[in-house]
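Yeah, one chain of the complex is gone here, protein chain that is, but the others are all in their spots.
Now for subunit A:
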Amino acid sequence: MPALRIVYAWELRKLLAQKRTYLGLGAAVLVPLVFAGALLVQNGQPNDVAFGRYVRQSGLAIPPVLLIFGSIWLFPLIASLVAGDIVAAEDHNGTLKTILTRSTDRSRIFVAKVLAAATYAFVALTAMGVVALLAGIAVSGLHPLVTLSGTTVSSAKGIELIAASLLVYMMPLLGIVAIALLLSVLTHNSAAAVVGALMISLILQLVTILPGLGSLQPYLLTTQFNAWQGFLRTPVDYAPVVRAAWVCALYAVPALAVAFSSFMRRDVTGG
């Protein structure tokens, strides 16, 4: 039986051959460019967003602003665009039967798809981070960054903290990937899975502003999109990061378990 690495590599190659992949990656690259371009042609800055008032003082403030902005729907959408499609597209093309009658077990194909969807989310987030950083430096220069605690960190330290923030941001993003993949397996329909995952993400954010439900906030997947801000305090606050790790696992692990079990047992009738 071929190694998981080979099956995973082919999942990536299939992603690279599809337009939808570039739609998400394109958005991840375009948004920071548009933001930086707007700073060039407009006066003022987004004062009501954390780090917003520093975007003209240091290019390092731009990635954090975009992480906050992107958590509402942009990154959930980018992640589910591929994760929601990665199994449903096989249903749509009728190709599940084609790959499941070769010498590779279903479990291996499932794991390869999970890894490919996660890889894509990681690449999109990294691309956004790098482009935002470079565009930010180009527009506002490489200067020390004012943290959420009001202290100032050197630009080298600032880049390091932003890199760490991106990694923490990956955790809730992987939660979204798991949910989109579950919907992809269950609905057999790409659009339903993408929209469904995005709706779940929006509804979770809605819960936090409903009266009486505020106490749920620390345990919502979408709240963990703010956990990285712990890195941009002095001293670094690890509590939200640790909580993000287990709260995200609480969403991702059951979603993947149900998706796996369904994928392993399902009747492949289409195509």
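Convention: contacts are C-beta pairs under 8 Å (C-beta built on N, C-alpha and C of every residue); 3 or more make two chains touch, one makes a residue touch a chain; residues count from 1.
Here, contacts and distances are computed from a predicted model.
Engineer: Mind telling me which option in "Glycine--tRNA ligase beta subunit", "Menaquinol:cytochrome c reductase iron-sulfur subunit", "ABC transporter ATP-binding protein" or "Phosphoribosylformylglycinamidine synthase subunit PurL" is what UniProt lists for the chain we can't see?
Structural biologist: Protein name of the absent chain (UniProt record): "ABC transporter ATP-binding protein".
Engineer: If the hidden chain were put back, which of A:V49, A:I72, A:L100 or A:A245 would touch it?
Structural biologist: If we include the chain that is not displayed, A:L100 is the one touching it.
Engineer: What is the set of subunit A residues that contact the non-displayed chain in the whole complex?
Structural biologist: Against the left-out chain, subunit A lists 1-2, 6-7, 9-10, 13-14, 17-18, 93-95, 97-107, 265, 267-269, 271.
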